[in-house]
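The complex appears here without one of its protein chains, the remainder shown in place.
== subunit A ==
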Amino acid sequence: MINAFLVFNGQGQPRLTKFYTQLDTSIQQRLISEIFTLVSNRPPGSCNFLPLPPLLAASGTSSSSSSATEQNDVPAFVTYRHYATLYFIVISTSTESPLALIDLIQVYVEALDRLFENVCELDLIFNFETLHATLGEMIVGGVVIETNMEKIVAGVRAQGTVAKRPVNEGRSGAGGTMGAAMGAMAGGFQGMGGNFVWHGR
């Protein structure tokens, strides 16, 4: 099962947090910052998996000698992908396939790209409801329910909520500096569909 799905940017600011078990807000934040520390110190050419952050490892699988079946309930993998300015993180148990999780993140990002047309961090900041809706079409309660791009996109559109990028909303009169900031950030996901050879789909 999937324990959590997180998106944060290169400064560690969360853009989406979804925990499939109830967790205190403060502990959520600690976990995010621990993972951010781990993920931001990766040398180039590293794999897409992180060691368990201290918060999870302390009570987790690595040292304890509990039976193999018990371990299927606790987080075992922290999988991440890095696109442009954003990190996408999946925390999952060992019943998930690690390589498939990498693909799952890819599907999610591609779905967002389809929905927003050339998605960038700014879209995600201002439309975090859509982020949640898209994720909700893929994962419910920690179980993957859909991996087909068309169906995911159709599911989100059926809710009729895909907003345009705020720049086009004509409310920009108040924020002079915003335009420049947006322009700078609208680089899009350069890494998309890049260096990975397998495709689980």
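Heads up, the rule we're going with is that a residue touches a chain if its C-beta (ideal position, glycine included) is under 8 Å from a C-beta of that chain, and two chains touch if they have at least 3 such contacts; residues count from 1.
In this section, contacts and distances are computed from a predicted model.
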item: Identity of the absent chain, which is to be given by its UniProt protein name, from "Ribosomal protein S35- mitochondrial", "Lysosomal dipeptide transporter MFSD1", "AP-3 complex subunit delta" or "Protein DOM34 homolog"; value: "AP-3 complex subunit delta"
item: Contact footprint on subunit A, counting only the chain that is left out; value: 1, 3-4, 13-29, 31, 41-43, 45-51, 54-56, 59-60, 64, 66, 69-70, 72-75, 91, 93, 95, 97-100, 102-103, 125-126, 128-129, 132-133, 136-137, 140-148, 151, 155, 158-159, 161, 166, 169, 171, 174-175, 177-178, 181, 196-201
